[in-house]
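Let me begin by handing over the structure; questions about it come next.
One chain of protein is taken out of this complex; the other chains stay put.
Letters A, B and C mark the chains in the order given here, with residues in each chain numbered from 1 onward.
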Amino acid sequence: MMKYITEATAKQTIRIRPTDSFKGTYGHITLVGGSQNFGGAIIMATMAAVYSGAGLVTTLTDPVNRTSLHAQLPEAMVADYHDEAMLKSSVSGADVIVIGCGLGTDDDALNILKTVLDTVQPDQKIIIDGSAITLIATHHLSLPKAHLIFTPHQMEWKRLSGISLPDQADVDKNKAVRDQLNATVVLKSSHTQVYTANDVFENTTGTPAQATGGMGDTLAGMIGGFVAQFSNVDLAVASAVYAHSAIADELAQHQYVVLPHQIIHHIPEFMKANEA
Amino acid sequence: MMKYITEATAKQTIRIRPTDSFKGTYGHITLVGGSQNFGGAIIMATMAAVYSGAGLVTTLTDPVNRTSLHAQLPEAMVADYHDEAMLKSSVSGADVIVIGCGLGTDDDALNILKTVLDTVQPDQKIIIDGSAITLIATHHLSLPKAHLIFTPHQMEWKRLSGISLPDQADVDKNKAVRDQLNATVVLKSSHTQVYTANDVFENTTGTPAQATGGMGDTLAGMIGGFVAQFSNVDLAVASAVYAHSAIADELAQHQYVVLPHQIIHHIPEFMKANEA
Amino acid sequence: MMKYITEATAKQTIRIRPTDSFKGTYGHITLVGGSQNFGGAIIMATMAAVYSGAGLVTTLTDPVNRTSLHAQLPEAMVADYHDEAMLKSSVSGADVIVIGCGLGTDDDALNILKTVLDTVQPDQKIIIDGSAITLIATHHLSLPKAHLIFTPHQMEWKRLSGISLPDQADVDKNKAVRDQLNATVVLKSSHTQVYTANDVFENTTGTPAQATGGMGDTLAGMIGGFVAQFSNVDLAVASAVYAHSAIADELAQHQYVVLPHQIIHHIPEFMKANEA
Partner (left out) sequence: MMKYITEATAKQTIRIRPTDSFKGTYGHITLVGGSQNFGGAIIMATMAAVYSGAGLVTTLTDPVNRTSLHAQLPEAMVADYHDEAMLKSSVSGADVIVIGCGLGTDDDALNILKTVLDTVQPDQKIIIDGSAITLIATHHLSLPKAHLIFTPHQMEWKRLSGISLPDQADVDKNKAVRDQLNATVVLKSSHTQVYTANDVFENTTGTPAQATGGMGDTLAGMIGGFVAQFSNVDLAVASAVYAHSAIADELAQHQYVVLPHQIIHHIPEFMKANEA
């Protein structure tokens, strides 16, 4: 039976921070993405991870994106995703990996994705977004043992699952593929659904003012940030989905369109208002 | 007979967004411009398109402008306008093209403009601004079959139409050239006029506080954003003209000069206040 | 007899903008400066010129500063100051030139300065700031026929005038050198003085919260912006000096230090509040 993601979900998830905590308490996230054409995507994902409260954030991207990332956000570390040794050590050292935001689908992207998938360990969580989903589907890449979180929009889910867009209305069909993948699946739409091992959640927030480029990248980064901090992965994912659209709902009271970076800037206040 | 562009025009145009919409609903805009000296122009046009609510925005520009564009706005995709294959596919994939902001008038600019004009298809809308107008006039370039929208200031209109500045006060003269061009013409001045197939509109907003560099680039991007979203092209163009100056009027209550980026940041609130 | 620069000076200078004006009404400023080490100086000067309401602003600088300039401010055009043809045409096309902010004192800087001084015409106004003053003093460069405005701090004035710091308390000594230079001289200190052909003005605003790097560059850009717009050069210079410190005074009510970029962002509001 479908469960709904509501304010209660967020309040159940977002914990008051313990006094004697430190950066390590809130996790190390490594994000991988951002080609020369899609650098904005990895910038937004990185900002979302940092503003969600991750302890340490490292971004592996094309070096042309270094400067704009730091102009937006000095808080993240940055490295060249072509540097294989650096890529491997950054993935190995992370609690959570986010891959795919603006990665693209060329050979470079494929090689980087393969390296990441080969490096991930079973105790790590990996959010697989955007073109990384397409590459996995197209090249039939085998998936690592790890806590997998896919964040497809409907076309990407079709590529990965083989389920046509009309058939994606059938929750059982989606669930069956999720079971094969043994992953958490965030199926993005105007009523985003989260498929977990035991449940299917549907989000109750969201606005057409969010229908603009970069929203998915922002959500991927937020999921990274929430998963790095909150131990129940399913609730963390659902709460990030909720927060992303709840902030947009709030901003859309006064804005015709809500831009991803505006949502990002409001994450710390949203989380404070919903901690428990 | 002259019609006036007023708040009613905007309210007639800006639609409440339907609940089940997605990025594609709000159009894909490709902007082309920004030489090494005039990169700011394409940055402002791109920002204006994104803040106006376009679903997806791609900017083709000189690569030296990639980083500053993303420092201002991570939401846009960016590519090198010298890459002809990329240029063609980006133009082909767009609903709306904006060309000319900071393009310059050298051979590079001419080649890029020719490629764009050769690629545009009849179902596409193309906003032709700034140096693209000058290049078309100077090199007698033939115009594509498409929905053409020219946004000249008075000197550019003189180059394109052959009408002297004093004679531009004669609406019929302007209208006759518009008919030959079979285009929408936005003739920019302190009383901007919009010439369409059936009407001549005159704007009722605007302030001398807007008399600063970049205003035209910002308007071109806004027109792109409005045309991508609202089906009546004439009303979309007129409403963008109105919004651009109405926001400036509001800011000019407290500012001696209003900068283009300040207008841009207020577009989402203006549109929300005028949706119907 | 010493006159004082007060709010009345600003109100006497800052004109309500006429309705039918355009960019050309408010002048074209070309700024020249910003070496690889001192790029921030030309960025602040450029921002100050734009926020003061200049119609068009072009910055000639080392190309390494292009991206940070546009990240701060897309409204300015930018070119490489090593490109002599471009430098000459940009200077020739300007109403007002600002040179010296972050220019440095190496051979490159000297050559650029010489080109600018050789190109300036008698009807142009040129603000000579920072290292340009030092270079003129050190290399005994001859000054062009033009409306010269020098903006030295006390050490730079010593280099240019030969007057020791203690002797700079003697207004007549300063005035005598000013007469030789046939220039407007803005002698910067905690009580900045403006020496003109007929008067000596002393500023009545200012705060120790302004004692931080970049203040002088910001003032030079503001003087450029005011001189481009207001026909009485002496009053325009005095009003820029007043505005710069009056804004700082206001911000210093709540800030221990006032940063140049914060002053810049408040210029449009200050000018609106003091237009008449």
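Quick notes on this one:
FYI, contacts are C-beta pairs under 8 Å (C-beta built on N, C-alpha and C of every residue); 3 or more make two chains touch, one makes a residue touch a chain.
Keep in mind that this is a model prediction, so the values were computed, not measured.
Note that of A:45, A:237 or A:271, the residue touching the chain absent from this view is A:271. Here the missing chain is touched by one residue of A:70, A:88 or A:158, and it is A:70. Screening A:5, A:54 or A:117 for touch with the missing chain picks out A:54. Only one of the listed residues, C:130, C:152 or C:260, touches the absent chain: C:260. Touching residues on chain A toward the chain that is not drawn are 14, 17-23, 25-26, 50-57, 66-71, 73-79, 267-272, 275.
Chain C meets the missing chain through residues 36-41, 43-44, 47, 64-65, 67-68, 71-72, 189-190, 207-209, 211-215, 252-261.
Basically, only the chains that are shown with their structure count from here on.
The two sequence copies chain A and chain B touch through a face in which the numbers common to both fall below half of the numbers used overall. With centres computed from Cα atoms alone, the innermost chain of the structure is B.
Here the C-alpha atoms of chain B line up with those of chain C after a rotation of 90°, rounded in steps of 5. Centres computed as Cα averages put chain A at a distance of 49 Å from chain C. Centre-to-centre spacing of chain A and chain B amounts to 34 Å, using the average Cα coordinate of each chain.
The residues of chain C that reach two or more other chains are 67-68, 71, listed in rising order.
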